[in-house]
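The complex appears here without one of its protein chains, the remainder shown in place.
And then chain A:
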């Protein structure tokens, strides 16, 4: 019955499931440092899954994407974030607006929604990776959830970056990746975004003596 699924498709599914698991782990993680490490692992899993797609379909530009992912998301961005955390000295626990078990349950609900939405679309697709489209959508939504529930600035940025991971996975699974120009552009965007947000952290802290972005809801000093 299952002979139709080739070995590489199984590997891709495995990595996609791993990415989903890591998205949940990030949602549940309390410590900033571990959160960044998890993000790095997610980047690594993404790189490996892209590599498997590249090998099994023979699309050469996907090798470049995989290399770019590894360099940027698994090494460079985590390094920048680590440096930021060290310089800002914010190793405290991450606070979230709703407690973690509830967040996880909401996350499961989101995954069900994502799977339902993506199922008809992936029926139409004929790529080897069509099953992972749903997972990509779920990862995007989980990253959204993380950005919503976290109050501190750094976890929000990690959520933003994780969302880009999800989008990348979606692009790979739906159409074997975007054109190289677009991909380079997005990668650069994310990098620059992370750097600008890093500068922002310092400004926020200078202004409010804290990285809690709830302080930014007030516009004027009374």
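What we mean here is this: a contact is a pair of C-beta atoms (placed from the backbone, for glycine too) under 8 Å apart; a residue touches a chain by one contact, two chains touch by 3 or more; residues count from 1.
Rule of thumb we're sticking to: contacts and distances are computed from a predicted model.
Think of the chain that is not pictured: of "Branched-chain amino acid ABC transporter permease", "Putative tricarboxylic transport membrane protein", "Similar to glycine cleavage system H protein" or "Formate hydrogenlyase subunit 4", UniProt labels it "Formate hydrogenlyase subunit 4". Touching the missing chain, out of A:43, A:78, A:131 or A:198, is residue A:131. Of the options A:14, A:33, A:80 or A:148, the residue whose C-beta touches the omitted chain is A:14.
Only one of A:31, A:83 or A:119 touches the absent chain when the whole complex is considered: A:119.
Residues of chain A that touch the chain left out of view are 1-5, 7, 10-11, 13-14, 16-18, 20-21, 24, 28, 100-101, 104-105, 107-108, 111-112, 115, 118-119, 131-132, 134-135.
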